[in-house]
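Take a look at this one; I'll ask things after.
All protein chains of the complex are present and in place, except for one that has been dropped.
Labels A and B are assigned to the chains in the order they are written; within every chain, residues are numbered from 1.
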Amino acid sequence: MRLALDLVGIFVFALSGGLVAVRARLDLFGVAVLAWVSGLGGGIVRDVFLGDVPPAGISNPWYVVTVLVAGLVVFAFHGLFVDLSRHRPKLRLQRISESVKYLDAVGLATFAVAGALKAVVLGAPPLAAVFVGGITAVGGGVVRDVLVGQVPEVLRRDLYAVPALLGAAIVVVAAELGQLSFVVVWSAVALVLGIRIAAIVFDLNAPTPIPSRGEAA
Amino acid sequence: MRLALDLVGIFVFALSGGLVAVRARLDLFGVAVLAWVSGLGGGIVRDVFLGDVPPAGISNPWYVVTVLVAGLVVFAFHGLFVDLSRHRPKLRLQRISESVKYLDAVGLATFAVAGALKAVVLGAPPLAAVFVGGITAVGGGVVRDVLVGQVPEVLRRDLYAVPALLGAAIVVVAAELGQLSFVVVWSAVALVLGIRIAAIVFDLNAPTPIPSRGEAA
Partner (left out) sequence: MRLALDLVGIFVFALSGGLVAVRARLDLFGVAVLAWVSGLGGGIVRDVFLGDVPPAGISNPWYVVTVLVAGLVVFAFHGLFVDLSRHRPKLRLQRISESVKYLDAVGLATFAVAGALKAVVLGAPPLAAVFVGGITAVGGGVVRDVLVGQVPEVLRRDLYAVPALLGAAIVVVAAELGQLSFVVVWSAVALVLGIRIAAIVFDLNAPTPIPSRGEAA
């Protein structure tokens, strides 16, 4: 179950990383590197914090293959974005930004829960397990944004770190009570995803006047 | 004694992080995240380098509570800054920048000594213990500045990393000589703080022509 969550999270974060690279007009290898960092960054920080080294992000072949597939998908999608909006570059950048937000929401939900689960399994104290879940969820996106010179999403959006910590806390509390089950885990994922998507759709964010650097959209 | 030093350092760095977030016009959650990163970042890097995982910064409830209190204080102070300088936004930004500098000085002094102490206690070699002290002291501020897109203070100020390494070295040498005492530890803190405050007051810095990015002051 944890592997499935991990792979979904890696896949969507790698997609989002690749799209950010496309938006920043990086070339082929920039896309690959940013997909890799975004997809595996959060999990690598998690494993270092839990003392589980070398991190799965560099030793598990499934993880690496997942990132490569995501990279290929970005190239296919990228063509689509270009075709749909050849003469409207602004629209294209906006569509990429939208896609990145929704992909991030899915990655946030799966990684928060998967990160907390791994921390619980490895015997981390409850408080640490909650934070490990939250850091796994936001870590890859933070590194991605810093590398292309943007202020990270987690600093600019209200309902970003909070639902991640909430999802992780549900898993940790359930584990403490011995009630960790398939239903609990996926409910936690659904809850984080629901809150985050509601935040995007209804724009449930405090004003964020800081302009992003190094991007056109 | 180490816990007291740690909590003081966490508190003042979290304050400085919150103020930097206010200056960068981030919203409520941006302030909380930046306070957390600034207060706990240096100690987390220290614990990873010493192999003491999960890091205390995510597992010790005292640390987390300290950061939360600092966050609340920032909101109170923030109101003050606004009241005092409603019609002079430039003055307000300048005051925030001044406060950040002095808070950083206190955090630098306590973290350099606390970091070196922990490294010595965990049996790190002397040279490593000195660097661990220095990294603990500057780490949180570096991550904070990178996240809001500023060139870190430690790259722009002469007398910043040097007093931190000096304070850490005093602790390590005293430990090697078996002379580690309450007086030595607090003298080291006072020395670092004194040098750093003198550097701020008398502007003892080489010219630093690089303009900071992403800030108005």
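To be clear about the criterion, a contact is a pair of C-beta atoms (placed from the backbone, for glycine too) under 8 Å apart; a residue touches a chain by one contact, two chains touch by 3 or more.
For clarity, every value in this text was computed on a predicted model and none was experimentally measured.
Novice: From the list B:93, B:151 or B:173, which touches the chain that is not on show?
Specialist: That would be B:151, which touches the missing chain.
Novice: Tell me which residue among B:117, B:135, B:174 or B:193 touches the hidden chain in the full complex.
Specialist: B:135
Novice: Since one chain isn't shown, list which residues of chain A touch it in the complete complex.
Specialist: Residues 21, 24-30, 32-34, 44, 48, 51, 53-55, 58-61, 64, 146-149, 213-214 of chain A touch the chain that is not shown.
Novice: For chain B, which residues lie in contact with the unshown chain of the complex?
Specialist: 48-51, 119, 124-125, 127-128, 131-132, 135, 142, 146, 149, 151-152, 154-162, 205-210, 213
Going forward, only the chains that are shown with their structure count from here on.
Novice: So what angle, to the nearest 5 degrees, turns chain A so that its CA atoms land on those of chain B?
Specialist: A turn of 120 degrees brings the C-alpha atoms of chain A onto chain B.
Novice: Averaging over Cα atoms per chain, report the distance between chain A and chain B in Å.
Specialist: One centre to the other, that is 29 Å.
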